[in-house]
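The complex is shown incomplete by one protein chain, all other protein chains being positioned as in the whole.
What follows is chain A.
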């Protein structure tokens, strides 16, 4: 028994540098996805909320356009989205395969669409009285968003983000198909293609631990700042 464990550890040590490289690639992809979700997904979700019927910036054209775009991205089978985006990525970034930055483009697109939906949902849950009060106080639309909606929805926005983040991890695991690397690609290469099952399970366990930490941290933070 102890011999098996020793062999296992020796193998893990042997693969450690490759594992670290994969984790680094996952980190790059998650970083881009997170930045896109916050910098573009949050405003897009807010726009969806604001331009909806009976909302402060009601605008059928903007709402329906944004809504359809989000739906298209979210209903696209992700693997096909990755492949369909290849020419565009090549145009923008110079190369479409073989590195995690190129692989981040489709992740960013899905991150924006996914988080925008979560944001829209969170804002719709804010009580109507909050919006009414902002209007009665003569708040501008920017003040309504920044001083009222985001304040009251902040816990829900964070829970939505941690849920979306877990999905990004899941999406990132298929990036091996375009040479993006990452921990998911590592598991497939060693476990599936080379039958090194122990190494594959090690990688999967690492992914599971990451997901647990992300979800736990999101819920913890959301609860901590929820004074409702």
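Quick note on the criterion: contacts are C-beta pairs under 8 Å (C-beta built on N, C-alpha and C of every residue); 3 or more make two chains touch, one makes a residue touch a chain; residues count from 1.
In this text, contacts and distances are computed from a predicted model.
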Per UniProt, and picking from "SpoVA protein", "D-methionine transport system ATP-binding protein", "Sarcosine oxidase subunit alpha" or "Peptide transporter", the hidden chain is "D-methionine transport system ATP-binding protein"
Given A:55, A:74 or A:147, the correct residue touching the omitted chain is A:147
Would you mind spotting which of A:69, A:101, A:130 or A:219 touches the chain that isn't drawn?
-> A:130
Note that chain A touches the absent chain at residues 127, 129-130, 132-133, 135-140, 143, 147-148, 151-152, 154, 225-228
